[in-house]
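A single protein chain has been removed from this complex, and every other one stays in its place.
For clarity, chains are labelled A and B in written order, and residue numbers in each chain start from 1.
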Amino acid sequence: MLTFTIRRLVLSIPTLLFISLVIFLLLNLAPGDPMANVPITVPDEVKQRMREALGLGESVYVRFYKWMVQFFWIEPQVLIDHYFGTTFSEGKLRVISWQTRSPVMDIVVQRLPQTLWVVGMSYVVGVLIALPIGIISAYRQYSVFDQVGTFISMLGFSVPTFFTGVLLIVIFSVKLGWFPSIYDTTLVVNSWETFLAQLRQMVMPVFVLALYNASQISRFMRASMLDNLNQDYVRTARAKGLSEKVVVLVHVLRNSMIPVVTVIALGVPQVFGGAIITEQVFKVNGIGQLLITSLQANDLPMVQTLTFIFALLIVLFNLIADVLYGVLDPRIRYD
Amino acid sequence: MTLKSLLLGAAASTVLSPMAMAERGSDGHVGIIYWQAPSSLNPYLSGGTKEIEAASLMLEPLIRFDPTGKLVPFLAEEVPTVENGGVSADLTSLTYTLKEGLLWSDGTPLTTADVAFTAEYCMHPEGGCAQSHKYDSVKEIEVVDDRTVVVHFKEPQPYPYSTFVGNQAPIIQKAQFAECLGARAPECTDANFGPIGTGPFVVTDFRPNDVIQLEANPNYRDPDKPAFATMTFKGGGDATAAGRAVLETGEFDYAWNLQLAPDVLANMEAGGKGKLVSAFGTLVERIEMNMTDPSPDLSREIRATREAPHPILTDLAVRKALSMAIDRDLLVEIGYGQAGRPTCNLVPGPEVYASDNTDCLTQDVEGAKALLEEAGWVDSDGDGVRDKDGKKLSLLFQTSTNAVRQDFQALIKQWWSDIGVETELRNIDASIFFGGDAGSDDTFQKFYADVEMYANNFDGTDPQAYLARYRCGTEPSPSSQWQGTNINRFCDPEYDAMIDELAKTADLDKRSELAKKMNDVLTKDTYTVVPLVDRGRVSAHSLSLGGVALNTWDSEIWNAADWFRIK
Partner (left out) sequence: MTEPTEKVIPGSGGATPAGALTEPVPVAPVRSKWRDVWDQFKIHKGAVLGGIVFLLIVLSVFLGPLLWSIDPSYIDIRARNQGPSLAHPFGTDQLGRDTLARMMAGGQTSVFVGITAMALSLLLGTLIGVLAGFFRKLDGILMRLTDLFLALPLLPLLLVMVMLFRAPLSAAFGPETGIFILIVTAIGLTSWMPTARIVRGDVLTLKEREFVLAARSIGTNNTKMITRHILPNVISPIMVSATLGIANAIITESALSFLGLGFPPDFPTWGRLLFDSVDYLQQYPERVMWPGVAISLTVLSVNYLGDGLRDALDPRIRGR
């Protein structure tokens, strides 16, 4: 197990390097211009000088090398400095966003809380709803509950979030005035009122996303339960006279959870990636919104860093999912 | 101008009447929403409107424009003129005297050393300063004493107000930015995200592309202002959401630039929580005629250069007919509503420079047809498209990708087809169209199309540089790496002579007369530029927010210090 994990970790390094190169080259083929949003009243020579100040005059290789050094060497030093109060990174140039002219990682760290709150919470809520629905649907296959559950989960991933989101805003913020239509990222939860305010502004985005997550996971759960319910060991357990509750909730559920747990683990990177559309609709200025605005502004260092962080998380959680699988399912042996 | 003055009157009366002479910070909290979020608070590093306007809450220039376009002193004691001796008789220097006792928000005094440093900061060759054109004419900044500073120009400036004037060229603190000159500018994140200023508010927390938290500046020069103790400046989302938050849900007090369909806005205003305000500046949506041939059959050296005159558009009758076929009222109604008005002028304001040119305002399809007929453009082969000497009236019409512009394109295409002109539409992503990449064939400068539509304006109130864009020889061409200001490739020695004359004229009446004449040459005399809509600003504020005076010549929130809560 350990050797497998280490081997996979080592193997993922070239994968990640390759991905970072692919992303970098892709971005640098861009015909766009970071100065396009500057008003046309600003003369062309000024724009040219601004471009040079961004380092656009250098060749692609030099820029890639610089980004690698900044991301893999200087940024970790900044992190160490932050935690231990050391001064390794002092005076060294970090990955700088073109748009804000400030370190990319600082902004990412600033954006993470709201993304984790909203997207993370919706993931947790989604999983918590999905599991019981999946279990009951499978246990009573083709019952009314199953049909309704199937229909709702189908709706969940068929109706696009940009449609449900807008609909919710109009009904609940404009018509009824129950929830705010704009997410306040500066709210600090330190009292009962602020907690309620936080709850109110989270309800709609969390609901939209949780519905989507729950639909997918409940389908997995149902399928996995169905696979197991007809297995011989279930028949054996029943024959032994175990109560139905014990059979389903202990024997079947435990085995059915194996693939579902890995699926849940695989979904975690998306939580960090934020939900681009939902964040846009509910004005939750998180990671997803950061990505889309930097794309629109042609802020390449920011886009490059963000996509690479996503890639890193995806590779990491893939590994975690595989290891989990091995730990949970004794039939799997990685040797 | 009537609408504007009405609005201004209304604004002024609200300022005066319930002024309960509040003290600083007595009105609690105010919320502003900009649907485009500022990414930095240093206007010298980012040329975007949103950054400049957000920064105007902290940073102030020496003098700036008021809502009527008049210069008013801010940090300077008065506006220097030739009459009061502030401008030297030979127009080569400008003397500013700072107000007495000015303090930065950190409590240190503001001196002319800060003023001189500001120029040094922006004029540094490696800094990539976005406002360096405001300092181009400066030869030297001479510090006379702590309160007196003289700006020396390289050559006489008939209109000298650009350096340290307006929201684009505010004064920054030397102590804070001293280490941030040139290439080090982006490293000063703390300074760029929280500039110390003299304005009514101080940044307490800045989250790029998201939100700014501010509080009243304890050292603001007027001890009773600002009335608000704290402010939230939220960014991001879209215009609809911003409008909704002010007009319908009342979550915010002020929403910027609500570029929405008129009926959508009207419906929001019916929400009853706020009201719309609008004002006009110099932004004009126009169709530019290409005087040169953009045909792809030509070699790259002469394509769209003056060596290849346009086969159809060099005919004045065609250009005029194209303009006559357009119903500008309808365009305004569909695209901009309250935020637009039909115009025939390239320079629609300020009033002193606006020509009384109104002949294009009524659509005249029959007249346009007759004009073409007369000029020999007839539909000889019966395919619905006019032709002459084997040349068809067929045009390629390009613009940037934007819902309103595509609606305009579709409408104009229909009108032009009514007069027998065939139009092919094309839209290009804005980041490429305005991107200025000489390698791309799709930039507005390269103009590889017959006509194109976009909006442009000029800074401040003086149109000299704007009108000088149409000088012969400044057109984008292969030899200039497709950089240049004369997009239409307009070339007229008489016009060039007028540009030179304008640059020498200091008398306001003569300047105005000349500028109007130049405007007419480009529009109603030659139809080189076909203005469509004078695009104003529509913003919204909640009913309980008083003191708003929408300003299109400077930062929209230029007078946030005077805002108060109506109780």
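Remarks
Heads up, the rule we're going with is that contacts are C-beta pairs under 8 Å (C-beta built on N, C-alpha and C of every residue); 3 or more make two chains touch, one makes a residue touch a chain.
Please read all numbers here as calculations on a predicted model, not as lab measurements.
Set against the missing chain, the residues A:V203, A:L242 or A:I277 yield one that touches it, A:I277. Among the residues B:D27, B:D364, B:D442 or B:E475, only B:D442 touches the chain that is left out of the figure. The omitted chain makes contact with just one of the residues A:M1, A:L26, A:V62 or A:L199: A:L26. In the full complex, the hidden chain is touched by subunit B at residues 240, 260-261, 263-264, 267, 330, 334, 401-403, 406-407, 409-411, 414, 425-429, 432, 440-442.
Listed by residue number, the positions of subunit A touching the unshown chain are 15, 18-19, 22-23, 26-27, 29-32, 147, 150-151, 154-155, 157-160, 162-163, 166-167, 170, 174, 219-220, 222-224, 226-228, 230-231, 259, 262, 269, 273, 276-277, 280, 291-292, 295, 303, 306-307, 310-311, 314-315, 318, 321-322, 325-326, 329, 331-332, 334.
One rule holds for everything that comes next: only the chains that are shown with their structure count from here on.
Chain geometry summary: the mean Cα position of subunit A and that of subunit B are 40 Å apart. If you check the complex, the residues on subunit A that touch subunit B are 31-33, 35-47, 49-54, 93, 96-97, 99-103, 106-107, 110-111, 173-174, 177, 180-182, 184-186, 280, 283, 285, 289-290, 293, 296-298.
Here subunit B touches subunit A in the complex through residues 33, 37, 39-40, 42, 45-49, 125-133, 183, 185-187, 189, 192-193, 205, 207-211, 213, 232, 234-237, 241, 244-245, 248-249, 251-252, 271, 429-432, 434-437, 439-440, 454, 456-459, 483-485, going by the rule given at the top.
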